[in-house]
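Report on the structure given below.
With one protein chain removed, the remaining protein chains of the complex are shown where they sit.
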Amino acid sequence: MHVIKVRSREREEMIEITDEVRRRLKESAAREEEGVCVLFVQHTTAGLTVNENADPDVQSDMLHALRTLVPQHGMDFRHNEENSDAHIKTSLTGTSVTVPFQNGELLLGRWQGIFLCEFDGGRERQVVMTIIEEKGKG
Amino acid sequence: MHVIKVRSREREEMIEITDEVRRRLKESAAREEEGVCVLFVQHTTAGLTVNENADPDVQSDMLHALRTLVPQHGMDFRHNEENSDAHIKTSLTGTSVTVPFQNGELLLGRWQGIFLCEFDGGRERQVVMTIIEEKGKG
Partner (left out) sequence: MHVIKVRSREREEMIEITDEVRRRLKESAAREEEGVCVLFVQHTTAGLTVNENADPDVQSDMLHALRTLVPQHGMDFRHNEENSDAHIKTSLTGTSVTVPFQNGELLLGRWQGIFLCEFDGGRERQVVMTIIEEKGKG
């Protein structure tokens, strides 16, 4: 089990953590091993997602669309911390991602990266990483 | 493998199941064991999510926002059971959540709880819970 710490600067931000996950997987997973890597964010106003890491416009378009769907103000939210939008976006993206691996390498597609989605930053965030072996392997 | 039964009363409701998951994990997971707990809801009009369990306004704001995004009526849905909105909300929140554990304890963040999201109740709902060990442990 690993804990990955992420520092956000903006209220809303997509922060790629693929390299960090890759590095820790290499440390832990033996050669010829197969399985899945589970990432879980321990917060209620930040999510995790897998999406394109080539063009940063994809990330800003994603935040823009989520902001359009669930604006911070104007939806008559009752929670008095003015971050209900962030809680909702967290449930829309989800708090965990599961990515398969083989021979110590994440089996991500060519354009895929793993992102922490900050919806109420800047803050220190924590992601728990668990490595699970496929049956009959390792 | 465990089956958790949940009874909803309202058409839309967030029902916390954290304590039930915690109790069953304690029964099953040995000390010093690490891994992930996978919850899966066996329905198409109820989802699962992890979000804040301190202020109940977060839960009502979430249901309110989802209802605003995907209203039950007025979107020209063709499915004739008048619950297409519930099916769509289920895919937006997702049908499973995966939470890491260590020493028999869920590694939830301070404000996180696990919720069944009822979108077409009241009904009897069923959640399957599977406990998976991390590699090289237990």
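First chain written, first letter: the chains are A and B, and each begins at residue 1.
The rule we apply is simple: a residue touches a chain if its C-beta (ideal position, glycine included) is under 8 Å from a C-beta of that chain, and two chains touch if they have at least 3 such contacts.
Remember, predicted model here, so these are calculated numbers, not experimental data.
Colleague: Check each of A:21, A:92 or A:129 against the chain that is not shown and name the one that touches it.
Modeller: A:92
Colleague: Using the touch definition from the top, which of B:21, B:50 or B:131 touches the missing chain?
Modeller: Answer from the full complex: B:131 touches the omitted chain.
Colleague: Among B:14, B:38 or B:62, choose the residue that contacts the chain missing from this document, as touch is defined above.
Modeller: Residue touching the chain left out of view: B:38.
Colleague: Against the chain that's been left off, what residues of chain A make contact? List them.
Modeller: Answer for chain A: residues 34-36, 49-52, 55, 57-58, 60-62, 64-66, 68-69, 92-94, 97-100, 102, 107-112, 132-136 touch the chain left out.
Colleague: What residue numbers in chain B mark contact with the hidden partner chain?
Modeller: 1, 28-29, 33, 35, 38, 40-44, 69-70, 75-81, 84-85, 87-88, 90-92, 94-96, 98, 126, 128, 130-133, 138
We adopt the following convention: only the chains that are shown with their structure count from here on.
Colleague: Where the centres are mean C-alpha positions, what is the separation of chain A from chain B, in Å?
Modeller: The answer is 19 Å.
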